[in-house]
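Below: the structure, in C-alpha cells.
All protein chains but one are shown at their positions in the complex.
To keep things simple, chains are lettered A and B as they appear, and every chain counts its residues starting from 1.
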C-alpha cells in the first residue's frame, strides 16, 4: 500500500507535468511584460481567476493589435468591452474595460484603461475587430466616450436627439414624465 | 359507446328583432355590430416578450382564429384592431402613432402586457410609460406577460365593444375631442 500522501503528491505532480505548455495566467503576464515592458501594466490582479491589468489609452490599441497577431497566446477573440464611470476618481472618471479570450488556450484577459471625463477620447479598435464597431457605439451612447477613427460613431440604442449620456452616474434612471409615483414624503 | 364526440358548431345568435314568415327585421346597427365583432382583423404589433406569448395564442393550442381573427393583418390599412404587445421605447413611440394613424375607422386598440399598459417594470429614461400617452386604448390586458387565455379574454372584450358600439360614435364630438387630445387628425 502506498502512502496516501505520497500518492496525492505524485498525482499533483502528474497534473503539472501533464501539460507543460498549458498557458497559465502567470505565463500570460510574463509574456505581456516581455512584449510590452513592465511599466505598461499597473494594478495587476486575478479576481476569480481572471487576469486583470490596467494600462493606458495610449498603449491599448497597440497592445490589443499585437495580442491578436500573437501566435503563442492567441488572445484573438474580443469577448466584450464596456465603459464605466467613477465620478469620485479625479482625472480617471471614465474607463473602458476589454475582455479578451483565447479560444485555443481557454485563457481570458481583462484590460482596463481610465481617462479624465473632460477628455474622453479612446483609440478605436474597429480596424482590428469588426465586432468593436457596435460596442464602441454603445460606449459612446451610454458614456460619451469618443473613438476617433470609428467609421460611424452615432448613438445606437437611444434616440438620436438625446442630449446626455444616460449611464453616467449623475443622470437619473427614472422617466421624468411620470407623476403617479411621486411621494410627498419620500420622493420616488 | 358515446366516445365519438360530434363537434358542436357554434353560431352567432341573431340580434333582437321582429321575425315573421320570410322576413326578419332588426336595426342595421346591430347587424353591423355582429359583423364587425366576429371578423376583427388584428394587427399584431409585437415588440418583445409579449409577442412570443402572442405566437402561442396564434398557435394550435390556443387558436385565436376561433374568435374571428384568423387573419393577422400586417398592413394597418386592412386592420381593425391594433394589438400592441411588448415594451414601447421612446424611439418606437412615433412609429406606433403612425401605424395607428394609418388604420381606417373603426379601429380599436388592445394594450397587451404591463409594459404597453403602463411601462411595467421598466421605469427608465428610454421606455414610454404606457402607450395611452400617445394613442387611445380600448382594452388593457395586464400581466408580464399575460397568459394566452388573458389575451383571448381581452380580444373578447374588444368584441363586446365592437358589437355594442353605436354606428355614429366615431362621428361624435366626444370621440373627435378624444382624438384631438392625442393630436391625431
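Criterion: a contact is a pair of C-beta atoms (placed from the backbone, for glycine too) under 8 Å apart; a residue touches a chain by one contact, two chains touch by 3 or more.
To be clear about the criterion, contacts and distances are computed from a predicted model.
J.: So which of "YbdD/YjiX family protein", "NADH-quinone oxidoreductase subunit D", "ABC transporter permease" or "DNA metabolism protein" is the UniProt name of the chain that got left out?
T.: Protein name of the absent chain (UniProt record): "NADH-quinone oxidoreductase subunit D".
J.: From the listed residues A:24, A:42 or A:80, report the one that touches the chain absent from this view.
T.: Of the candidates A:24, A:42 or A:80, A:80 is in touch with the missing chain.
J.: Given the full complex, what residues of chain A touch the hidden partner chain?
T.: 47-48, 50, 52, 76-80, 82, 84, 97, 99, 103, 106, 108, 110, 118-121, 129-131, 133-135, 138, 142, 144, 146, 148, 150-159, 166-167, 173
J.: Tell me where the left-out chain touches chain B, residue by residue.
T.: Interface with the chain not displayed, on the chain B side: 44-49, 51-53, 55-56, 59-61, 72, 74, 86-89, 91-92, 95, 99, 121-122, 124-127, 144-145, 147.
One rule holds for everything that comes next: only the chains that are shown with their structure count from here on.
J.: Using the touch definition up top, name the residues of chain B that touch chain A in the complex.
T.: So the residues of chain B touching chain A come out as 90-91, 119, 123-127, 129, 133.
J.: Please output the residues of chain A touching chain B within their complex, sorted ascending.
T.: Chain A reaches chain B through residues 157-159, 166, 171-178, 181.
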